[in-house]
Each structure stands twice: as structure tokens, then as C-alpha cells.
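Yeah, one chain of the complex is gone here, protein chain that is, but the others are all in their spots.
On to chain A.
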Amino acid sequence: MTDVLLSLSGLTKAYPGVVANSDVSFDIRPGEVHALLGENGAGKSTLVKTIYGLVRPDAGQMTLRGAAFAPSEPRAARAAGVAMVFQHFSLFDALDVAENIALGMENPPPMRDLAARIRDVSERYGLPLDPSRVVGDLSAGERQRVEIIRCLLQDPKLLIMDEPTSVLTPQEVDILFATLRKLQAEGTAILYISHKLEEIRALCQHATILRLGKVVGTCDPRETSARDMAEMMVGTVLQVPSREAAVAGEVVLALTGLTAPPPRQFGTALCDITVEVRKGEVLGIGGVAGNGQDELLLALSGEMRVGSEMVRLKGQPIGHLPPNARRSRGLLAAPEERMGHAAAPDMSLTENAVLTGVVREDLSDRGFLRWAKARTFAESVIAKFDVRTPGPGSTARSLSGGNLQKFVIGREIMQRPEVLVVNQPTWGVDASAAAFIRQALLDLAEAGAAVIVVSQDLDELMEISDRFAALNGGRLSPPRPAQGLTVEEIGLMLGGAHDMEVAHVDA
């Protein structure tokens, strides 16, 4: 454990306007799991891309097993024994598992041998996978197995994992950890990036913490509390959202047997979703990505029309209505993808405010827009939700992820919804902005609105939900009170092992 596998010294990379990495140095030893911690924008991704040969540093050196290491492209890094499991962007939906794996290898064997080797490795590490399946049809957990097996087939010395557990159920996380420990025992070093501090405490022996591109600390995660690590990442003391115990009121939104075919290829069909949401309540909907979250949001926002009786707002059937008609009745929604779905990237914040606010904020007059009023509305969202921007004339694209998310959530909350549906409200948002958004959602519920939060972040759901339900393969489990749910119970709900049939009889 004393010899160093990979040593980084003084790595610096600047992009126009931002310094992504500034003088970053640390060492990784064989057989250790090394955590890389930091908020979004702290420079973790740039750093691992540098190691993988996708980004060339402006200054600084790396040495791998004592020899200078400066991969000019991923091929060179792979040849040197560095493999990487990506968070996004590295699988091809229309190709099958074996083809996807062949693309990540330097010298893939002929397809028939490759299929045999895939079966072999997948059995050895307990990651079952059929080489002939099309990747677009796989679950998130299975997709990740494809990526991991792609790396394992190359016998890596260093495995880089970029937020591998963000899309997994707790049971799948256990399987992954077992695989990683096995690799570690075989002497493979693992560089592990995650936001989930408890996982890091369970898995890693070293942690390097980045803030604004600089190394701000190192620690042994087994002996440091999650709260201390979080505060090192953020640099300030964290505010935990708080709320009064809610008294649920009357039912405002009722879904009855909501069923819909998938709106696009590789989408998920919604299947017989029945649930009621009451005034002043936060309903948390968890689930692994790709189990119908996007489709449920489309069905609720009105982007996807369904049978009119399937969605009822205050007793009125609205399933057939388009988004603006639903907005005027008090049902608002904020989708997951903020750039391009919740907001038009190249339009100003004022224009973006008009796009969803025109009905409820009365921003048009006989077909003409009331720009002065729209600007005032946008300014009020900016002021109330602490959006850091020069003004309402800035384009949505120019805002950072957290600031834009505060804007798109704030825009809906400022329209005083009776029901607000949000999908992944704090995805890719730094901890302080996330806490702010959660608090705003809780305040909205306290003021009497019903809030549905769809999220893959279980900690977030446990923090703010009154009741919790899980989406699995387009079906929704019966909601259960969030208080007192254990991780195991949630895992079983996410895995689909809920008693659906019994629930139907009761209903």
C-alpha cells in the first residue's frame, strides 16, 4: 500500500471565464478506493476527464507507476490501464450490449468470443447481463453493468467512477459495492466520485475534497462525519430545511387508473396509476430513472393528454386538457430538464417567465404581451428566490444550473399553484441552492398547496415528503407515510416488490 499508482501534481485547467482546476495534487495507491468530493462546478469532472485523456491540462504533471503519464486521448489512457464509468453520455441506445462493449475496447475479439467473455465476467462479478439485448431496453442498473463490464474486460489498474449510484436502487448499490470491494481486493485502485456521503463513508479509505477547482482538504471518510465533509465541500454551515407538522386537507388532485402508452421510443408506459394528493401535503415519488417519471410529469403537466377522467383537479376531469388550461385551473409543473424543457436557453428570463406565467399572471392583453408586467414578474422571481443574475434580460443559458433551477421552480411557485408537480427539483444543484429549493417547496405546502416531488434522491424525498410512493416500470406503489420508512423498505418499493394486487382490492 505504500507505492503510488497515480500521482497528480499541480494540475491546472482554465476555460474562458472559469478556472476548472487550480493546482490540484494528490496520490492514488493500488487497491484503495479514493473518493473525490465536491459540489457541482467544483471541477471533479474536468479532473477525471484529464486523467482519462479527454481534457488536456494547461499545467501540471501526472505520473503513473513512476512514469510520466499524459494521455492525449482516451485510447492512450485505456492502454495504460485507466478505465472510466461515465455518469452520462457513453452508451448507445440502438446498439446491443456486445456492440456497446466492443466500442469501449481497444482490440475487441470477434463478436462470438466477446459474447462468451461478457457472460464469463458478468458471472464472476455477480452482474448478470445478456450480450444480445438492445441497450435502450435496459434498466438504469443494467446499463451501468454494461459500462462496468466494458471496463473490467480491459483489466484496469485504475477504475474511475463518476456518480455511479445516482440512478440505482439501494439493493443495486449493494451489488455494486460488493463488485467494487472484490476489485479492490484484486489490487485495482478506484477513484470514486459521489455526492452521497454515507456511501463514501462505507466504501472509501481516502477522500480529497475540491471546492472551486482547488483541493480544500483531505480526510479519512471512515473517521469523518458526513456533516463535516459536507461543510468542507460547501465551505459554510449547512441549513437543513424545516417545517411544521402538516395537517392534510381535502383532496385536490386525484389520479384514477392513469394509463398511457410511452410517448417516445425507449419510453415507459404508465400503467394504472391511482393516487390522491391533499392540500398542504408533499407527496414524494421515488424510483430509478426511466421507470415512468418523465411520462408521469408529461401526463400531469398536460404535455401528454390522457383520458379526461384519469386526472381530476378538485373533482373536475382535466386529463384531456392542454398545459395552459391546466395552469389556469391551478395545476403547475416544472420538468426535470431545465435547459430546453423548463426554460428556453437562448431566451431572456423575462421571456421565459412569460412562457409559463402568461395565463395566471395575466401577462397578455388581447394577444399582445404586457412586457412591463412580465419584467416585473421576472424581477420578483429573481428577488424572492435569490437568483444570481445581472437582471431579467439575461438569457437562461447564461445562468448556472442552480440559479436557473431556482428561477424555474420560483417561477411556478410565484404563480400561487394549488398543485405543483416538480421532477428532480435539485438535480445537479449545489447543496445550498438545493436546501433553498426544498425549503421553498415546504413553505408552499404549508401555505396550503399540494406538492408532488418526483426525485431519484431518496434522502431528499425522506427530508420533505409526508407520504412516499415508488414508480417501477410505469406502476406506482400505494403511498406510505414517509416517517419511519427504512432504507430496506424503500428499496423493496423501488424494486417493485410492493403488494400492488392487494392495493387494488382495497381501492
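Definition applied: contacts are C-beta pairs under 8 Å (C-beta built on N, C-alpha and C of every residue); 3 or more make two chains touch, one makes a residue touch a chain; residues count from 1.
Convention: contacts and distances are computed from a predicted model.
Matching "Branched-chain amino acid transport system / permease component", "YCII-related domain-containing protein", "Heterodisulfide reductase subunit A" or "NADH-quinone oxidoreductase subunit K" against the UniProt entry of the left-out chain gives the name "Branched-chain amino acid transport system / permease component". Contact with the chain that does not appear here is found for just one residue of A:V4, A:V19 or A:L54, A:L54.
One of A:L103, A:A116 or A:A202 touches the chain omitted from the figure, and that residue is A:L103. Touching the missing chain, out of A:A70, A:V121 or A:V134, is residue A:V134.
Residues touching the missing chain, restricted to chain A, are 53-56, 73-75, 78, 86, 88-95, 99, 102-104, 108, 134, 265 (touch as defined at the top).
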